[in-house]
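Sharing a structure below in C-alpha cells format, with a few things to ask.
Left out: one protein chain. Kept in place: all the others.
Chain nomenclature is as follows: A, B, C and D, assigned in order of appearance, with residue numbering initiated at 1 for each chain independently.
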Amino acid sequence: MPSKKKDLAKGRTAFWNDPEKRSMLYQIIMLVILIICGAYIISNTLHNLDSRGIKTGFDFLWSEAGFGINQSLIEYDESHSYGRTFFVGLLNTILVASLGILLATILGFTIGIARLSNNWLIAKISAVYIETFRNIPLLLQIFFWYFAVLRPLPRPKQSIELFDVFFLNNRGLAMPAPNILEGFGWVLLVFALSLIVVIGVKRWAKNRQDTTGKGFPIISVSLAIMLGLPALTYLFVGSPIDWEVPTLRGFNYRGGITVIPELLALLLALSVYTAAFIAEIVRSGILSINKGQTEASFALGLSRPKMLKLVIIPQAMRVIIPPLTSQFLNLVKNSSLATAIGYPDLVSVFAGTTLNQTGQAIEVIAMTMAVYLTLSLLISLFMNWYNKRIALVER
Amino acid sequence: AADSTVKSVQKRGYVQCGVTTGLPGFSNPDDKGKWQGVDVDVCRAVAAAALGDANKVKYTPLTAKERFTALQSGEIDLLSRVTTWTITRDASLGLNFTGVTYYDGQGFMVSKELGVKSAKELDGASVCIQSGTTTELNLADYFRQNGMKFEPVVFDTADQTAKGFEAGRCDVLTSDQSQLYALRIKLSKPDNAVVLPEVISKEPLGPVVRQGDDQWFNLVKWTLFAMVNAEELGLTSSNIEKEKKSKNPEVQRFINGEGSKALGVPGDWAYQIVKQVGNYGEIFESNVGASSPLKIERGLNALWTKGGIQYAPPMR
Amino acid sequence: MSNEVQQNLMAISDEIMVEMRSVNKWYGEFHVLKDINITVRRGERIVLCGPSGSGKSTTIRCINRLEEHQTGDIIVAGTPLTNDLKNIEVIRREVGMVFQHFNLFPHLTVLENCCLAPVWVRKMPKKEAEEIAMNYLKRVKIPDQALKYPGQLSGGQQQRVAIARSLCMNPEVMLFDEPTSALDPEMIKEVLDTMIELAEDGMTMLCVTHEMGFAKTVANRVVFMDGGQIIEENCPHEFFNNPQSERTQLFLSQILQH
Amino acid sequence: MSNEVQQNLMAISDEIMVEMRSVNKWYGEFHVLKDINITVRRGERIVLCGPSGSGKSTTIRCINRLEEHQTGDIIVAGTPLTNDLKNIEVIRREVGMVFQHFNLFPHLTVLENCCLAPVWVRKMPKKEAEEIAMNYLKRVKIPDQALKYPGQLSGGQQQRVAIARSLCMNPEVMLFDEPTSALDPEMIKEVLDTMIELAEDGMTMLCVTHEMGFAKTVANRVVFMDGGQIIEENCPHEFFNNPQSERTQLFLSQILQH
Partner (left out) sequence: MIQSDKKLPDLPPPRRSDGAFGWIRANLFSSVTNTLLTLLAVYLLYIGLVPLIQWAFIDASWVGETRDDCAVGGACWVFIKTRLNQFVYGFYPEELYWRVNWVFILFGVLITLLIAEKTPYKKWIVIFTLTVFPIITFYLVYGGAFGLEVVETHKWGGLMLTLILAVVGIVAALPFGILLALGRRSTMPVIKTFCTLFIEIWRGVPLITVLFMASVMLPLFIPEEIVFDKLVRALIGIVMFQSAYMAEVVRGGLQAIPKGQYEAASALGLSYWKMMGLIILPQALKLMIPGIVNTFIALFKDTSLVLVIGLLDLLAIVQAGLADAKWAGYSVEGYVFVGLVFWVFCFGMSRYSQALEKKLDTGHKS
C-alpha cells in the first residue's frame, strides 16, 4: 500500500491526531470554560451583592450573638460571639454524629448477624426491622421519635426518679454533675497508677495463658483494680468531688447535666435508620465470605459464634468497610436534619439562627459546608487507613 | 443595570411575595391552598397597585431563617412575613422596611395548669421559640435583665413551635402577641393555654424590600399608607365605587391615584387597592379582628384618630 | 515402592473408627446417597473413587456433619452422629478434614491457622499450641513459612498447611476430599508425599481422590461409588487388576487412560 | 498431514507486512521487551512461543497498539506506528486480533458482533456488512448461530465467532494470542482447524500458542522468546528437531513431555 505511505510520513503528525497534544487541548478548553464559568458566577455574585447592598466579610463572627442555646459543650451564653455559636453548633454536631456512629454500628452489626441467625423468628424479626426502617424517610422517623420520646415522659414535677439523683422528664434526663474540688488530683494519679498495674496484670495473665493455658478472670480483676483503687483514694482524701445533684426548682431541675430529649430523639432516629443499612451491609459482607471458610471452621470443631468471631467477621470486614464508610458519612450529613426538631446542631444554630440574625448567607453557608466536607474527609481518611491495615496479605 | 423592580414585576406579570409557612391571621393557606391573612393582603394590595390585579401574586412560604436571604438574593420582590423592624435589619442587611402593618409586642403563652400569672415567675422555664426571630434575642435580654434563667427550645416553623409547646417540651411559648393568639387557636385545646399580660418588647411588623430600588420601596410604602388613608377617609371596598363621585378633594386625589407617575404604576392604583383588597381597618378586622377566630383588639393598631398610632402621611 | 510402603504401614487394629450403616441422604427430592455401608477400622486407609457427581464428597461430608443424612446410622469413634450438638462437637474434634480448595483462613498467618482450633476448641495454652503447630509444620516441610499468610504461598504449600492444621487437633480420623485436584501438576507430588507419610504413621484416613497411584500405594481398600451407591469395594490390587463390576471396569478404563 | 498442508499453502510474497525493529518496552521500571526484531512477509505464518511471562503477548499487542512501545520502530503494512491517531486507526483496520478469552460483546448477537466494526469503522452499509458476516460465519462453520448471543455458545464456538469477527474487517494480518488456551480439550481442535484453513487461504498470521502440533503443521517460522528477548527463530522442522539454544531445549522438553 504505497499510497498510504506517502501521506503518513513519520514525524508529520497533525497535532489533533496526536493523543497527547489532543488531550492537552481538551484540558485547556476545559480550564478556560471553568475559569469563564467561575468568573461569570463570581462577577454576577459581586454585582448582585453590590446592587443589593449586602456587605460581605467575616467581621460578624466577633459581634455579640445575643441568643440562647439549650445545649452547649463549651461555655456559652447570650453575651458570647457569633463565632462561638459556630463552635457550639459544631461540637453538638460532632457529639450527635459520633454517638450515632457508635450506636448505629453496634445495632447494625447485631441485627445484621441476627438476620443470619438460625433461629427463624429472630432472623425474620431482623428482616422486618431492616425493611421497615430503611424504607421510610429519615425526616419522618425523626419527627416520629421526637414525639414518641416526648409523649410518654412526664412533666418535671412528676419526674421518674432513679436513686434520687437521676430525673427523667420531658425536659430530658437530669444527672448529677461533678464539681471537682481540691485533692482530686490524687484520685487521678491513683487511677493512672492503677491503669499501669492493670496493664502489668494483663501481660502477666496473657503470659500465663500462653504458657500454662490457665485462664485468668482478667476483665473482672482489672475492673476491680481500676475502680477500686481510685475509689479508696477518693474516700481517703475526703471525697474531693462535690456532686451537684439536680434539684427541682421552679419549672425544672437545676444544676447537674441534662440530656435534652432532642438529642435523644435524633440519636435514636439516626442510629435506628442507619443501623438498618449497616445490617444489610454486614449481612452481605458475611455472605460474601466463601462457604469453604464456614465448612473449614466447622470441620475444626469451632462453634457458630466462635466461627463468626474468629473467622468470618474479620474477613467480612474487608467487604464491609467501604460501604460502611459511606453510611458513616451519610449519618454525619443526616445529622443536619436536627434542625427539624430543634436540636442545636451546626445547621440549626449557625446556618440557622446566626445566619438569620446576621444575614451573611454566603459566609455562613460556606463555613457550614466546609465543616461537613472536612468531617467527611476525616472519616474517609480514617476508614481507608483502617481498611488498608486489615487488607489481606497476598502474593 | 437591570429594570427597577416595578418594571420587572409588570413585565413578569406577578409579584413574588415571601410569606410565612403558615400563621393564621397573617399568612396561612386554607384547606384549598389559598393564602389568607394580613400579610397576604399586603402582597395583594401591592399587586393591585402595580398590576391592577390583586390576584397576581405568587407566594413563597419561608421559614424565619430563610427570609432575609431570600429577599437579598432576589428570590422574592417583597417580604411580607411578620418581620420586626430593627435597626440592624434596616441598616446592615441591605434591606428597607416600608412601614408598619401591625404594631406588636412580644409576649408569653403558658399552659393554664402551671398557674403562672406573670412573666416574672418564669425563672428556669423552658421556652419554645421560633428560630431566627427578634423574639429569640428579646427573650435572652429579658431574662438576663431580670436575673432569670431559661432553656431555649428552638424550632424552625410556627407550627413546630406550637407542636413542641403542646407536647409539653416547654413551659412557655414566646412570640409576638398576635402570633400567640394565632398559634393558640391551632392547639387542640386552645382553652388550656393563656397569654400572659406582659409585653416585653416593641415589635413593629412590616413589609421589607431590598435597598437600592427607591421606586419599588416607595410603591410598597405608599400602598400601606393608601390603605391607612383609605380607612381615615372612610373608603371601603364596598363604598369606593360610589365615592368615585365624592366631592371631597382628598378622596378625589386618592381615587385619581396621586403620584402614580413617579411610582410607575397605573393611575387608579390606590382605587384598585381599596376596591380589590380593602382599607386597613377592613383587612385587620377580617383577618385578625373581631370577625376572625383570633379576635384581637385594634389597640395600638387603631387609627391615630381613634387612640391608636396608625398614622399615614397625606397623599398629595 | 508400593510394596515397601505397604510393609511400613502399621497394623490395622480391630477398633472401628467410622461406621456408616445404610445411610441415605436426599437433597430435596434428589436421592444422593443410597444405602451406604462403610466400616473404617483404626489405622485403615480407604480411598473413595467414582465418576463426578457420584456422591463421594457427600459421603465423607456426612461423617463430620457438614451435611446431614436422613436415614441410617453414622458412628464415629464410638459416638453416634445425631442431632445432638454435643455429639457433633465431639465428633468434629476427632475428625480432621482437608478440602479441595484448602480453605485456609486468609486473614491469619500459617501458624495462627494451625493454632486457632487447638486454642479455641481444645483450650490449649497458646505456647503449647504453637509448639505443636511448629512440629506439624516441620512434618509437612514448611516450618519456615509459619509467619507468612496463606495468600503468599503456592497451592501445594497451602494444602500442606491445611493438612498440618487438621493434624494440630490431633484427630483420630482424617478425611480428604480431592486434596490434589486444585493443584498444578508440579505440586501434586508434594502433597501426595505428605499424605503417604501420614499413612505410614498409621493415621486412619478416608480419602476421595482420583490419584490412582496413591490408591495403589497406600490404600487398604478402594471403594467405588456410582450414582450414589457403593458399587464395589476391594483391596487395591484386586480392584485395579480384577474389577468385578462393569461400571468399575468402564470407570477404570477412562481414568487410567488419562 | 503436515506435508500436505504445507504444500497447499500459497507462496510467501516479498512484501513486508509487519516489521519490528529493535523494539523495547518497559512497564514502569521493568524491561519486558528487549530489542525485538521480527519481520513478517505477506502470507507468512509465524508462531511465537516461550515460557509464561516471556513477553509474547506484549509483543503482539504492541503491533496494534494495545500496548505502547517506547523505543524502536514498528511498521505495519507500510504504516509506521507512531503517536499519530490516524496511523493507529489505519493499522488497527489492517490488523485483526483474536484473544485468549474471546472478548465477544455479550450484549450483541453473533451477527451484530461481526457487523459492528464494518458498519461503524468502515462505514459499510448494514446489508452488505451482514452479507459479508454471514459469509465468514459460514467459513467458520456456525452460520446457524448468527442470531444467538455469545453467552449461548460453547467456548469453541465463541472463539470461532471471534475469528469471524476479525475477518469481517478484511484484515491484512491476523494476530492470535493463545486462542485455544481457555478452551476445553474437545473444543481446541475445532478452533485449530479453523485457523489451519485460514492459513491455507494464505492469511498472514502471527500466533502465540502452545499448540506445538499447530506450529509444526502450518508455521513458516517459529519464534522462541524468553525473558523478553527473542532467543531463537527457525523453521518448525529445525526448531523442534534441532533446537540450538539451551533454553529452547529445556522449554521443548517441558512442553512436549506434558
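The rule we apply is simple: contacts are C-beta pairs under 8 Å (C-beta built on N, C-alpha and C of every residue); 3 or more make two chains touch, one makes a residue touch a chain.
Keep in mind that what you see is a predicted model, and the values were worked out from it rather than measured.
Asks: With touch defined as in the header, list the contact partners of the absent chain among those displayed.
Replies: A, B, C, D
Asks: Can you tell me which of D:Asn64, D:Thr82, D:Thr194 or D:Thr217 touches the chain that was removed from the display?
Replies: D:Asn64
Asks: With the full complex in mind, choose from A:Ala65, A:Ala265 or A:Leu337 the residue touching the hidden chain.
Replies: Touching the chain that is not displayed is residue A:Leu337.
Asks: Would you write out the residues of chain C that touch the absent chain, in ascending order?
Replies: The missing chain touches chain C at positions 24, 26, 28-31, 34-35, 37, 70-71, 85, 227-234, 238, 244-247.
Asks: Which residues does chain B use to touch the chain missing from this display?
Replies: Against the left-out chain, chain B lists 1-2, 12, 21-22, 29, 31-33, 58-63, 66, 69-70, 72-75, 156, 159, 162-163, 166, 185-188, 190.
Asks: At which residues does chain A meet the chain that is not included here?
Replies: 23, 26-27, 30-31, 34, 41, 44-45, 48-49, 51, 117-122, 125, 131-132, 134-140, 143-144, 147, 329, 333-334, 336-337, 339-340, 347, 351, 361-362, 365, 368-369, 372-373, 376-377
Throughout what follows, only the chains that are shown with their structure count from here on.
Asks: Measuring from the mean C-alpha position of chain C to the mean C-alpha position of chain D, what distance in angstrom results?
Replies: Between these chains, centre-to-centre, one finds 45 Å.
Asks: How many angstrom between the C-alpha centroids of chain D and chain B?
Replies: The computed centroid separation for chain B versus chain D comes out at 83 Å.
Asks: Spell out the part of chain A that touches chain C in their complex, as residue ranges.
Replies: Against chain C, chain A makes touches at 209-214, 290, 292-293, 295-296, 298-303, 306, 310-311, 314-315, 390, 392-395.
Asks: Provide the residue numbers of chain C that touch chain A in the complex, in ascending order.
Replies: 64-66, 89, 92-93, 95-97, 99, 101, 103-107, 116-117, 120-121, 123-128, 148-149, 151-152, 165-166, 169
Asks: Where on chain D is chain A touching in the complex?
Replies: For chain D paired with chain A, touching residues are 77-80, 82-87, 90.
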